[in-house]
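Following: one structure in structure tokens, then a few remarks.
One chain of protein is taken out of this complex; the other chains stay put.
Showing chain A:
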Amino acid sequence: MIFRKPVAMSFLKTFLALFCLLTVAMGPVRADDSHEALRPLVNELASGKYDDTERQIQALVASGDPVVASTLQALRAGDLYVRKADGLVFIARKAGKGFALTDPLTGADAGEVAKRDIDKIKVNNKLRRVIDASLGSLTLLSSDPTVRLAAAQAVFKAGDPEVLDVLETALAKETDDDVRVVMEQARAAALLNSDRGDAEKLDAIETIASAGNRDALSLLIGLRSATQGPVSEAADTAIRRIEKSLALWDNAQNVWYGLSLGSVLLLAAIGLAITFGVMGVINMAHGEMVMIGAYVTFVVQEIIRGSAPWLFDYSLFIALPLAFLVSGAIGVGVERFIIRFLYGRPLETLLATWGLSLILQQAVRSLFGPTNREVGNPAWMSGAFDLGQLTITYNRMWIVVFAMLVFAGLMLVLKRTSFGLFTRAVTQNRRMAASMGIRTPWIDALTFGLGSGIAGIAGVALSQIDNVSPNLGQGYIIDSFMVVVFGGVGNLWGTLVGAMTLGVVNKFLEPYAGAVLGKILVLVFIILFIQKRPRGLFALKGRAVEA
């Protein structure tokens, strides 16, 4: 019994077409006389009946030369033409009024001709099937393991039974273990669509179920509805098993996205937590420090692009200390010139720093323009890898790692240095700390600088996943406040737990409520949470008096 699924088939064709484009692109490089041996065969495609053409196609495939793939693909798509003048065969694509000719074997340009000078080589459906099958075998038997792997994956998605024989030949020759696993699954998929016995099909279902991904699921769902008896039942059990494991992976995916969002929140909020904790000061310009950090990255990359492109992969490492210094210096300046005069008036500080944030935004807008700036990802931050059924992008992963490193580093500074000791003392009891000889104004300035500096390096990280524009900071400021308020003031663990909780909760709500409603629910949740614990999750214990 043969049944085809058009979607899967078209995928296979797309893949094969892409593959052919690849071979066409590589054609000229590999063009040598060896292809010329094929030329008579190619030219013969233009003559004879469909049956002759089929034989010629098989002869071409038998040559095992990958360059044939592009010719066959063109033939299948109806792009193969014969020139009336000399009977030579070309790949022709419409260009302007006439057709642009390409040599099928070398990929070389062969000029343009008018439509009446060439004839299309006709194909029927039978020929198309023959070509599809032979294209699969050309790639499955390729000497390049990545090509074989991709071909096997395509066969697995399509489940085309006609490549079964080729696949089995390929499987027998396969030496690479990774490719072998995929080929086994592809063979199983193809086998299910073929007319082989039930026993073999049951085995095949087992093999497919072990793949456990969405393609396997859709394959089996198609099988369940198309067959009866034991095969359908086996498919049904396999489907349930896959669905169960996929649900588990979905949750894992949500947790991962949540942690990723949580790390971003942590980076944005942690500097705020320090300044708020130590000085009781709400720094509304905190988001702008993040934004400045992102712009420092932009400037660093611009300079590198202009003068030392080979440094590009290290641009972030250069930007990190610079962003820390620039934002930190601005922070110290702000503390010395504005906030110092407003201690004991937290609400006024809030207003003044808000004004500052407007000034900084407008300054950046005047300097760099209001549009988004392009900040590139270094090579080691682009791309993704699979972990089970999870797809993990490198930039998200590095940001999680980076957030943890920043957190650990900050913990180390606060717990192991004398500056950290002083800071904690001032956080807990300012006047007592002052009586013990700690210069609290100095600590204030440095803490503010530290908090702003960390916002700056958060900006370097955020430049990798967000648009770098003057409004970058505004998007994070309310979320960061929520993290700090939720986690509690004066305790970095609270900030960590707060950020991660909010991140994960947000991502779990999103599938049910949508992104916006999820965010609203989180905000409402925090507003209610504040009622229960007005000082956050990890409140400082002690006989603190209200301000």
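As a convention for this text, a residue touches a chain if its C-beta (ideal position, glycine included) is under 8 Å from a C-beta of that chain, and two chains touch if they have at least 3 such contacts; residues count from 1.
Throughout what follows, contacts and distances are computed from a predicted model.
Taken from the listed names "Urea ABC transporter permease subunit UrtC", "Type 1 periplasmic binding fold superfamily protein", "Heme exporter protein B" or "Pyruvate dehydrogenase E1 component subunit alpha", the protein name that UniProt assigns to the chain not shown is "Urea ABC transporter permease subunit UrtC".
Residue A:534 is the one among A:197, A:229, A:306 or A:534 that touches the chain missing from this view. Looking at A:342, A:390, A:434 or A:505, the residue that reaches the missing chain in the full complex is A:342.
For the chain missing from the display, the contacting residue among A:102, A:134, A:315 or A:357 is A:357, taking the whole complex into account. On the side of chain A, the interface with the absent chain consists of residues 280, 282, 338, 341-342, 345-352, 354-359, 361-363, 365-366, 474, 478, 481-482, 485, 516-517, 519-520, 523-524, 526-528, 530-532, 534, 546-547, using the contact rule stated above.
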